[in-house]
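The complex is shown incomplete by one protein chain, all other protein chains being positioned as in the whole.
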């Protein structure tokens, strides 16, 4: 699946996005965030506090308990601040 | 004192305004309206329902119990409908 | 900056908006009221009390300035006979805060409707004419700000 990062999540990780293939036990968005955090470095920094992360699966906003099976595009980002 | 009429009060009476000299027992705006209504014709029509009339004394909005002694300009008109 | 005008001349909403945006406030809210051309309406006549009008508009603007942190207010109200589609009134506010700009704009138009000495008469294609009656809902709209 394709991951996308925005705002300070993107800056901490140093990537706009990347293709990933998480293990089978990574079932939800919350699992995915925890799995990415374990990579350390910029990932650990970006995902140090999962409560500060929002997500969209296939361009729809979701909660942390949303399943990721079959998703093509998952975006991880801070709470929005536009307007 | 100078009287001014606006909107349908002006149209019923057929005048923009006029100079008047009411008798001494006409003390308040409500007295003035009743006194004018007794002239009959367009005045009776304009002031048939005093509850529909609003007033300003010397360019300040007032209630019916406001005194008119010493006033230079009294305006009588319907509730406003601008904006 | 308070800018107030009442008179028969048309106004340029576009220029008024741009002038408000230039005040550096961050949040600009505007309202334009226009003549609707429904039910055979051919014109809307706006009477006013010339000696009081701009004074009352100034009092309303000062009241908004006291209630919200505003950097600017513009109020323009036309008088005379207006055609369908014509602009009647413009209210604009500027603040550093969006809620202040939006609420003050809403407050100003609600107060204008019930406190400023203007009267509207509708003219119809069949020759009919009708003074618009004050509406209880306009008083209620104003009273929610008290």
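Lettered A, B and C in written order, each chain numbered from 1.
Here, a residue touches a chain if its C-beta (ideal position, glycine included) is under 8 Å from a C-beta of that chain, and two chains touch if they have at least 3 such contacts.
As the structure is a computational prediction, the values presented were derived from the model and not from experiment.
Engineer: Identify the visible chains that the left-out chain touches across the whole complex.
Structural biologist: A, C
Engineer: What residues on subunit C make contact with the chain left out of this view?
Structural biologist: Contacting residues on subunit C, toward the hidden partner: 13-15, 17-18, 21-22, 24-37, 85, 87, 96, 98-99, 101-102, 105-106, 109, 141.
Engineer: Hey, which subunit A residues sit against the chain that's not shown?
Structural biologist: Contacting residues on subunit A, toward the hidden partner: 4, 6-8, 10, 56, 59, 73, 75, 77-83.
The rule is simple: only the chains that are shown with their structure count from here on.
Engineer: Per the centroid of Cα atoms for each chain, what is the distance between subunit B and subunit C, given in Å?
Structural biologist: 26
Engineer: At what distance in angstrom does the C-alpha mean of subunit B lie from that of subunit A?
Structural biologist: Taking the average C-alpha coordinate of subunit A and of subunit B, the gap between them is 73 Å.
Engineer: Compute the distance, rounded to whole Å, between the mean C-alpha positions of subunit A and subunit C.
Structural biologist: 49
Engineer: Indicate the residues of subunit B shared as contacts by at least two other chains.
Structural biologist: In subunit B, no residue touches at least two other chains, as defined above.
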